[in-house]
Structure formats: C-alpha cells, structure tokens
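Presenting chain A:
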Amino acid sequence: MDVLNLLFVNLREAITTWLAGFLPMWAAEAVVHFGVGLILVVIGLLAVMVLTLGERKVIGRAQDRYGPNRWGPWGILTPVADAIKMLTKEDIVPEGADYWVHLLAPMCAIIAAVLIYAVLPFGEGMWGTDLNIGILYIVAIASLGTIAILMAGWSSNNKYSLLGAFRVVAQLISYEIPMLLSIVAVVLLTGSMSMVEIVRQQSVPHLITMPMVFFVYLLAASAELYRTPFDMIEADSELVAGFFTEYSGMKFVMFFMSEYFNLFAMSAIITTLFLAGWRGPILPGYVWFFFKCGVVIFFYWWVRSMMPRIRIDHLLNLAWKFLVPLALVNLMVVGLVDKLIADGIVQDVVLLAANIVVAIVVIGLLAFASRKTRSKRLQRITARR
Partner candidate 1 sequence: MTNEEILSKLRERFPEVVVDVPELIDFTVAIKPEAVVDVARFLHDECGLDYLALLTAVDQTERFEVVYHLWSIKDRTTEPFVLKAYIEDKENPTVPSVTPLWRGASYQEREAYDLMGIRFEGHPNPKRILLWEGFPGHPLRKDFENRTYTFEELKPTRPTGPEW
Partner candidate 2 sequence: MFGLGIVKGLWTTGKHFVQSYLGHTGLREGIRPDPTLGGLFTVQYPEEKLPMFPRFRGALMHLRDAETGEPKCTACGLCVRACPNDVIAVDGEGKGRDRKVTAYHYNLARCLFCRLCVEACTFSAIEMSHEYELASYSPDLVWGLEKLLAIGDKYGVHEAGKAWE
C-alpha cells in the first residue's frame, strides 16, 4: 500500500538522486523543484479542462440535455477545441482603453491563481512546498486576483466592466472577512498555519466537528469564486459579462482559466481544511484528495444548475449582517472549547454539540427576525391555486 501511496514521492527522490550523479546537489534540487512547479501548473491546466467540460456536462444533464458531445468520444476533446478557438481569435483592445493595464490584468489574474498551487498538499509528501504559513500565504495571494479584476474593469473603458469591477471590490472584500474568520477557527484548533499540519491534525474531519464553520466557509468561498448564487461579477443577464466584457482571445482565456484554477484550488483548500485532505482508508492519499475535491466541485455545479443570482445589496447584507457575526460566534465557540477541553474524542463531540447549538440559535433568531414577512409570504405561496 505504501508503495502506491508514496509512488510520486519516491519517484521524486529517485530523480533527485539520479540527477545528483552528474550535477551538483543544488543544481539537481533546482531542476527537480522546477519540474514540480511545472507539474503543478499542468495539474491546474488539466483541472481547467476537466472542470469546463464537467460543468457543462453536469448542468446539461440537469437540464435534460446531453451537454457537449460532438468532439471526441463523450465530447472529451471539447476543451481542446475551445482552446484552439479561443487562441485563434482576434485580440481586441477597445478604443480609449488603458493599454498596459488592460494587458497586465489577465496576467495578474492567472499568476495569482497559479501561485496558490504551490502549497496545496495533494497527498502524503506531495506538495510544492510546505510553508509554515501556508494558509496565510493562500489568503494573501488570493487577494491579488481582486486587483487584477479591478484593473480589468477600470482599463476597459466600458461601463459594464466598471460596474462589474465595483461589485467585485465590494463582494470580494466583504467575503474575505467571514472566510478568514473561519480559517482562523480551524487554525486555532490545529495550532498551525501549515496546510500539511492541518491535514495531519485532522483525525476526524472538521466538517463533522465544526459544521457551522464549514457552512460559513462554503458560502464565503462560493462568493470568493463568484459561483452562483454570488456570480455578481459576470452577471450575464444584466452586465453582459462583467469585468471581461471587453476581453477577447488569449486575454479572455486567461481570465477564464484563472477562474477555474481558483475553483479547483478552493475545492482543494476546502478539502484540506474541512475534509481531512488526503486522509482516507484503503485507497492512496492522492486518490482520496481528488475524490473529495470532485465532490465539492460537483456540489458547486449542482447549485449552479438551479440557483438564481442574489442581489448586490442582499449579498453585502448577507456578508456583514449574517456571516461575519456568525463566523465570530463560531470562532468564540471553537476558542472556548479548545481552551477548556483537552484534545481528543471528547473535544470533538463537545465541538459538534456546540456547533449544533449555534445552528439552532441562528435558525431561531432568523425565524424571530423574519416572522412577519415570512407569514405573509407563506400565505401567498399556499394560496397559489
């Protein structure tokens, strides 16, 4: 079992040793690290291909359609066709655009997306680097994407782009706070910011012990990824295509790819933080990791197949009036439990109980706050025929 589990780690060791035979050690290390970086980018690109196809397939099936199925068996070559089409398109820079900013924005976006992959632990020993501030690094890098979008919106000289960019700044900054607070809860419990350490500490997945924290993180993450119902940025029915209205060809592809890079990275982070990363019985670690990522991504697709878009002011209200307080309460509960009860199964049970209490209190408060409007609405729904 261990052979399969550590297959890639051993392979890396073997290559380093072989290279060290005719290169100085530092050079061998450098070559191997470079190779690992390349593999990480390739994983990202493969993820883009699989996700674009999978999303269209899943949503197509949910809509009683086949989804793409013309190019290759079951349409598996569709992403290739997409790529060729996109790359051969004309690159248009609108009149009055800020040329350099317009050019740099998609590059920033994709660089920010790729950099996250450096610290993702795909399996036992399978990571680019094990930074001891891994999760902080991710949060810091992910914010770069916001700047790229703002650059794109500003430089396009288009009102739709500008409005899209306004929304992004408001949305991403708002949702970073509940997201960070949820991460802090996890870090508090683990006592480490290293992604690897977080996984190693999770004998019971945090999803089970802290469902409320997971819930807040899931909502905030889908807002950070601008997935439905928070896909305010593109908002195709009102803002045409949001900040990348004026982008075409290669530049558009970069934005598009960065979105799917981020989707995969975010599902990997969720897997790491809440689903115990690569840990799982029988199968090798990396299989478990990708399986868990797949489940998270499928959930996002499923939601996308039925969810209308939330309005921008409701969106901000949700972040500031609901998620941030809830995340703070979660943080407090986690901190208290962590301080009062020693690590172990008792702590897990108490944590779960505390989370359930929080959930019940939240639902009760919501019911109390919306009792008037709710009865009115229910009346209208039930009196429908």
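Note that in this section a contact is a pair of C-beta atoms (placed from the backbone, for glycine too) under 8 Å apart; a residue touches a chain by one contact, two chains touch by 3 or more; residues count from 1.
Keep in mind how these were chosen: all candidates are chains of the complex that A comes from, given by their letters.
Keep in mind that what you see is a predicted model, and the values were worked out from it rather than measured.
Visitor: Looking at chain A, find the partner in this complex that touches it; the options are 1 or 2.
Guide: Only one option touches chain A, namely 2.
Visitor: What residues of chain A sit close enough to touch candidate 2 in their complex?
Guide: Touching candidate 2: residues 58, 61-66, 302-303, 305-307, 363, 366-367, 370, 374, 377-378 of chain A.
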